[in-house]
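I'd like to ask some things about the structure below.
Note that one protein chain is taken out, while the other chains of the complex remain in position.
What follows is chain A.
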(Lines give C-alpha, C1' and ligand atoms only; values in the text may rest on other atoms or scores of the structure.)
Protein backbone atom coordinates (compact mmCIF):
# COMPACT_ATOMS: atom_id res chain seq x y z
CA UNK A 1 0.00 0.00 0.00
CA UNK A 2 1.29 3.42 -0.94
CA UNK A 3 1.15 6.06 1.78
CA UNK A 4 0.44 9.52 0.41
CA UNK A 5 0.65 12.59 2.55
CA UNK A 6 -2.11 15.12 2.15
CA UNK A 7 -1.41 18.81 2.80
CA UNK A 8 -4.65 20.58 3.55
CA UNK A 9 -4.24 24.29 2.93
CA UNK A 10 -5.93 26.45 5.60
CA UNK A 11 -4.48 29.79 4.41
CA UNK A 12 -2.93 31.24 1.30
CA UNK A 13 0.14 32.90 2.91
CA UNK A 14 3.09 31.22 1.25
CA UNK A 15 5.72 32.76 3.58
CA UNK A 16 3.86 31.53 6.61
CA UNK A 17 3.51 28.11 4.96
CA UNK A 18 7.26 28.12 4.27
CA UNK A 19 7.97 28.64 7.96
CA UNK A 20 5.42 26.08 9.04
CA UNK A 21 6.78 23.43 6.65
CA UNK A 22 10.33 24.13 7.73
CA UNK A 23 9.41 23.53 11.35
CA UNK A 24 7.53 20.39 10.45
CA UNK A 25 10.32 18.92 8.31
CA UNK A 26 12.89 19.67 11.00
CA UNK A 27 11.06 17.22 13.26
CA UNK A 28 11.66 14.29 10.87
CA UNK A 29 13.91 15.24 7.93
CA UNK A 30 14.14 11.69 6.58
CA UNK A 31 10.38 11.28 6.53
CA UNK A 32 9.83 14.31 4.31
CA UNK A 33 12.43 13.35 1.72
CA UNK A 34 10.76 12.90 -1.67
CA UNK A 35 7.39 12.40 -0.06
CA UNK A 36 4.48 11.97 -2.47
CA UNK A 37 1.92 14.65 -1.73
CA UNK A 38 -1.67 15.53 -2.50
CA UNK A 39 -2.35 19.24 -2.15
CA UNK A 40 -5.81 19.78 -0.77
CA UNK A 41 -7.24 23.12 -1.74
CA UNK A 42 -10.87 22.28 -1.14
CA UNK A 43 -10.77 23.25 2.56
CA UNK A 44 -9.25 26.69 1.83
CA UNK A 45 -11.61 29.42 2.99
CA UNK A 46 -13.14 31.44 0.16
CA UNK A 47 -11.70 34.72 1.56
CA UNK A 48 -8.08 33.56 1.08
CA UNK A 49 -8.25 34.33 -2.65
CA UNK A 50 -6.70 32.57 -5.67
CA UNK A 51 -3.87 30.12 -5.06
CA UNK A 52 -0.65 30.43 -7.09
CA UNK A 53 -0.43 26.72 -7.68
CA UNK A 54 2.95 26.86 -9.38
CA UNK A 55 4.57 28.78 -6.50
CA UNK A 56 2.89 26.52 -3.96
CA UNK A 57 4.27 23.41 -5.65
CA UNK A 58 7.77 24.85 -5.82
CA UNK A 59 7.60 25.71 -2.13
CA UNK A 60 6.56 22.12 -1.32
CA UNK A 61 9.31 20.67 -3.50
CA UNK A 62 11.82 22.84 -1.68
CA UNK A 63 10.88 21.01 1.51
CA UNK A 64 11.03 17.55 -0.17
CA UNK A 65 7.33 17.17 -0.87
CA UNK A 66 6.52 16.07 -4.42
CA UNK A 67 3.03 16.98 -5.56
CA UNK A 68 1.22 14.11 -7.33
CA UNK A 69 -2.22 15.65 -7.56
CA UNK A 70 -4.46 18.28 -6.12
CA UNK A 71 -7.78 17.94 -4.45
CA UNK A 72 -10.01 20.84 -5.40
CA UNK A 73 -13.53 21.90 -6.16
CA UNK A 74 -13.12 25.54 -7.30
CA UNK A 75 -13.09 25.95 -11.06
CA UNK A 76 -9.95 28.17 -11.11
CA UNK A 77 -7.94 25.59 -9.10
CA UNK A 78 -9.08 22.80 -11.41
CA UNK A 79 -8.10 24.78 -14.53
CA UNK A 80 -4.74 25.72 -12.97
CA UNK A 81 -4.08 22.06 -12.30
CA UNK A 82 -5.12 21.13 -15.82
CA UNK A 83 -2.70 23.75 -17.17
CA UNK A 84 0.12 22.06 -15.24
CA UNK A 85 -1.12 18.64 -16.39
CA UNK A 86 -1.75 17.69 -12.75
CA UNK A 87 -4.48 15.21 -11.82
CA UNK A 88 -7.44 16.57 -9.86
CA UNK A 89 -9.07 14.44 -7.18
CA UNK A 90 -12.62 15.02 -6.02
CA UNK A 91 -13.03 17.07 -2.84
CA UNK A 92 -12.82 15.11 0.36
CA UNK A 93 -16.45 15.67 1.31
CA UNK A 94 -17.42 13.24 -1.42
CA UNK A 95 -15.32 10.56 0.11
CA UNK A 96 -15.72 11.28 3.76
CA UNK A 97 -19.44 10.94 3.71
CA UNK A 98 -20.57 9.78 7.05
CA UNK A 99 -21.83 6.25 7.00
CA UNK A 100 -25.40 6.03 8.19
CA UNK A 101 -25.32 4.52 11.61
CA UNK A 102 -26.52 0.94 11.12
CA UNK A 103 -29.88 0.38 12.70
CA UNK A 104 -29.19 -1.51 15.87
CA UNK A 105 -31.07 -4.74 15.61
CA UNK A 106 -32.56 -5.85 18.86
CA UNK A 107 -31.91 -9.57 18.62
CA UNK A 108 -34.22 -11.44 20.93
CA UNK A 109 -32.29 -14.35 22.38
CA UNK A 110 -34.35 -17.12 20.82
CA UNK A 111 -34.62 -20.04 23.23
CA UNK A 112 -33.32 -23.22 21.66
CA UNK A 113 -36.05 -25.82 21.50
CA UNK A 114 -35.59 -28.75 23.84
CA UNK A 115 -34.88 -32.15 22.38
CA UNK A 116 -37.87 -34.41 23.05
CA UNK A 117 -37.64 -38.21 22.92
CA UNK A 118 -40.88 -40.20 23.02
CA UNK A 119 -39.54 -43.72 22.43
CA UNK A 120 -37.83 -45.80 25.11
CA UNK A 121 -34.09 -45.17 25.26
CA UNK A 122 -32.59 -48.66 25.21
CA UNK A 123 -29.27 -49.90 26.50
CA UNK A 124 -26.36 -48.91 24.27
CA UNK A 125 -28.12 -45.81 22.95
CA UNK A 126 -26.65 -42.39 23.50
CA UNK A 127 -28.66 -39.20 23.13
CA UNK A 128 -27.07 -35.77 23.26
CA UNK A 129 -29.10 -32.56 23.41
CA UNK A 130 -26.59 -30.03 22.18
CA UNK A 131 -27.06 -26.55 23.56
CA UNK A 132 -30.49 -27.31 24.99
CA UNK A 133 -32.56 -29.36 27.40
CA UNK A 134 -33.38 -33.02 26.92
CA UNK A 135 -36.84 -34.35 27.68
CA UNK A 136 -37.54 -38.09 27.61
CA UNK A 137 -41.13 -39.26 27.82
CA UNK A 138 -40.32 -42.96 28.18
CA UNK A 139 -38.13 -45.31 30.15
CA UNK A 140 -34.35 -44.98 29.97
CA UNK A 141 -32.82 -48.45 30.20
CA UNK A 142 -29.69 -49.50 32.00
CA UNK A 143 -26.75 -49.02 29.67
CA UNK A 144 -28.30 -45.99 27.94
CA UNK A 145 -26.70 -42.56 28.18
CA UNK A 146 -28.40 -39.18 28.17
CA UNK A 147 -26.31 -36.06 27.67
CA UNK A 148 -27.44 -32.45 27.58
CA UNK A 149 -25.84 -29.04 27.73
CA UNK A 150 -28.94 -27.96 29.65
CA UNK A 151 -31.31 -29.81 31.96
CA UNK A 152 -32.50 -33.40 31.63
CA UNK A 153 -36.09 -34.42 32.33
CA UNK A 154 -37.12 -38.07 32.34
CA UNK A 155 -40.83 -38.79 32.69
CA UNK A 156 -40.33 -42.48 33.26
CA UNK A 157 -37.90 -44.68 35.15
CA UNK A 158 -34.30 -43.52 34.75
CA UNK A 159 -32.13 -46.63 34.82
CA UNK A 160 -29.28 -45.46 32.63
CA UNK A 161 -26.84 -42.57 32.92
CA UNK A 162 -27.83 -38.93 32.83
CA UNK A 163 -25.24 -36.19 32.38
CA UNK A 164 -26.58 -32.63 32.45
CA UNK A 165 -24.60 -29.47 31.84
CA UNK A 166 -21.89 -31.41 30.05
CA UNK A 167 -20.25 -28.20 28.85
CA UNK A 168 -19.87 -27.00 32.39
CA UNK A 169 -23.24 -25.41 33.16
CA UNK A 170 -23.38 -25.78 36.93
CA UNK A 171 -26.97 -24.48 36.97
CA UNK A 172 -28.22 -27.50 35.02
CA UNK A 173 -30.49 -29.98 36.77
CA UNK A 174 -31.76 -33.50 36.31
CA UNK A 175 -35.39 -34.36 36.95
CA UNK A 176 -36.75 -37.89 36.91
CA UNK A 177 -39.91 -39.76 37.86
CA UNK A 178 -38.11 -42.76 39.26
CA UNK A 179 -34.49 -42.66 40.30
CA UNK A 180 -32.83 -45.94 39.36
CA UNK A 181 -29.88 -44.43 37.52
CA UNK A 182 -26.45 -45.92 36.97
CA UNK A 183 -24.98 -42.45 37.21
CA UNK A 184 -26.05 -38.85 37.58
CA UNK A 185 -23.70 -36.04 36.66
CA UNK A 186 -23.99 -32.27 36.52
CA UNK A 187 -21.13 -30.27 35.03
CA UNK A 188 -18.76 -33.13 35.74
CA UNK A 189 -19.74 -33.68 39.38
CA UNK A 190 -21.18 -37.16 39.52
CA UNK A 191 -22.63 -39.89 41.71
CA UNK A 192 -22.70 -43.53 40.64
CA UNK A 193 -25.41 -46.07 41.43
CA UNK A 194 -23.37 -47.27 44.39
CA UNK A 195 -23.81 -43.89 46.07
CA UNK A 196 -27.27 -43.27 44.68
CA UNK A 197 -28.63 -46.54 46.04
CA UNK A 198 -27.88 -45.36 49.57
CA UNK A 199 -30.11 -42.33 48.99
CA UNK A 200 -33.42 -42.62 50.85
CA UNK A 201 -35.00 -41.23 47.68
CA UNK A 202 -33.82 -44.13 45.49
CA UNK A 203 -36.72 -45.26 43.29
CA UNK A 204 -38.65 -42.03 43.78
CA UNK A 205 -39.27 -38.83 41.84
CA UNK A 206 -36.29 -36.57 42.41
CA UNK A 207 -34.34 -33.64 41.11
CA UNK A 208 -30.59 -33.37 41.21
CA UNK A 209 -28.77 -30.06 41.34
CA UNK A 210 -25.33 -28.74 42.17
CA UNK A 211 -24.53 -26.55 45.09
CA UNK A 212 -20.86 -25.76 45.54
CA UNK A 213 -19.54 -28.87 43.83
CA UNK A 214 -21.88 -31.18 45.72
CA UNK A 215 -24.53 -33.09 43.85
CA UNK A 216 -27.74 -32.76 45.84
CA UNK A 217 -30.72 -35.02 45.41
CA UNK A 218 -34.05 -33.76 46.57
CA UNK A 219 -37.59 -35.04 46.38
CA UNK A 220 -39.71 -33.59 43.61
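The rule is short, and it goes like this: a contact is a pair of C-beta atoms (placed from the backbone, for glycine too) under 8 Å apart; a residue touches a chain by one contact, two chains touch by 3 or more; residues count from 1.
Here is the rule we go by: contacts and distances are computed from a predicted model.
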Complex member absent from the view - protein name from UniProt, among "Cobalt/nickel transport system ATP-binding protein", "Septum site-determining protein MinD", "TRAP transporter small permease protein" or "Heptaprenyl diphosphate synthase": "Septum site-determining protein MinD"
Hidden-chain contact residue, picked from the options A:6, A:22, A:79 or A:119: A:119
Touching the absent chain when the full complex is considered, from A:73, A:141 or A:207: A:141
Interface residues of chain A (partner: the chain not displayed): 119-125, 138-139, 141-144, 157, 159
